[in-house]
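Excerpt of the complex: some chains, original placement.
When the chains are written out, they are named A, B, C and D in that same order, and each has its own residue count from 1.
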Amino acid sequence: MQISMASSGPQNPSQIMPLELVDKCIGSKIHIKMKGDKELVGTLLGFDPYVNMVLEDVVVYEISSQGKKVTRLEQILLNGNNIALMIPGGEGPDN
Amino acid sequence: MQISMASSGPQNPSQIMPLELVDKCIGSKIHIKMKGDKELVGTLLGFDPYVNMVLEDVVVYEISSQGKKVTRLEQILLNGNNIALMIPGGEGPDN
Amino acid sequence: MQISMASSGPQNPSQIMPLELVDKCIGSKIHIKMKGDKELVGTLLGFDPYVNMVLEDVVVYEISSQGKKVTRLEQILLNGNNIALMIPGGEGPDN
Amino acid sequence: MQISMASSGPQNPSQIMPLELVDKCIGSKIHIKMKGDKELVGTLLGFDPYVNMVLEDVVVYEISSQGKKVTRLEQILLNGNNIALMIPGGEGPDN
């Protein structure tokens, strides 16, 4: 979704911008829910304007009719295109 | 959907622009209906031109054939891409 | 769909441009058919170039195999992305 | 689909450009086939570069397993995003 930022006065200064929230997560745990039934938890090492994310010590949870598949990966680059929501400091679906 | 703003006189000045509506919600409750069967209620802390939203004290409602799953999260960053509609001051599907 | 406006003489001056049609609806009722089986009727308060719409006194109709679900909402911001067509002055699927 | 217009000599001058075809339809009947099973016939009043169309005296045909549903609407704004093809002067699926 895009919203036009034109034709309006100064925005509410007391906001926490999405960028700041993600930037603060660098070096900490983040729980990411993807579109569909995949979730990940890992330590955020970096990201770019497309919210592609470099993550370390990653646990991937895939929930399907056959149950929950858990995969551990040392370091990954995640395509930001399918992120639904992020939970700073989140420990994952079991917590 | 995009509409061309070219070749037309000044727009109706007595409008409430989408941006203003969201800006006024900063610090207040907002009920968000996603595409598909997910809804959220939370306090809006900030947003950007892609309507990515920083939300606090969040309740996520997922309605499926197995019933309604409710998840409570302290703070999240929501990808604006899948928002269907927003209800300023809304209390969620139970209210 | 996009069409190239290049390499052609002046367009037909006696047109009603899409923008003008929506602009004239400010303050009046509008019936909106979404992609899929959702329809809304409400009073249009404002819109932006992405056809995100601020609507008041809104009735949402969701037609499914279980019948028609009707929801009334005071004020909403609708993501323009899933609009199929709009009927200026329309009263909704029952009328 | 997009095609690169770079690195080539002058285009064939004896073309009828898509824009000209639509422009000539202003004030006349046009039959529009949408992606999926919806068709419309109406008088074209105006359009923009996104092929959003202002139409009058509109008949909407929705073909489903339950048969053909016909809806008559005075004036509409059609989102150009789901147009498959247009037939200038077309009278609709029954003709």
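By definition in this document, a contact is a pair of C-beta atoms (placed from the backbone, for glycine too) under 8 Å apart; a residue touches a chain by one contact, two chains touch by 3 or more.
Values in this document were obtained by computation on a predicted structure and should not be read as measured data.
Q: Of the identical chains, 4 are shown; go ahead and state how many the full complex includes.
A: Identical chains making up the full complex: 7 copies.
FYI, only the chains that are shown with their structure count from here on.
Q: Return the distance between the CA-based centres of chain A and chain B, expressed in whole Å.
A: 18
Q: Between chain A and chain C, what's the gap in Å when you average each chain's C-alpha atoms?
A: One centre to the other, that is 33 Å.
Q: Pull out every residue in chain A that's touching 2 or more other chains.
A: 1-4
Q: Enumerate the contact residues on chain B facing chain D in the complex.
A: Against chain D, chain B makes touches at 1-4, 6.
Q: Within their complex, state which residues of chain C touch chain D.
A: It is residues 1-5, 7-8, 11-12, 14-22, 35, 51, 83-90 of chain C that touch chain D.
Q: Using the touch definition up top, name the residues of chain C that touch chain A in the complex.
A: The contact residues of chain C facing chain A are 48-50, 52, 79, 81.
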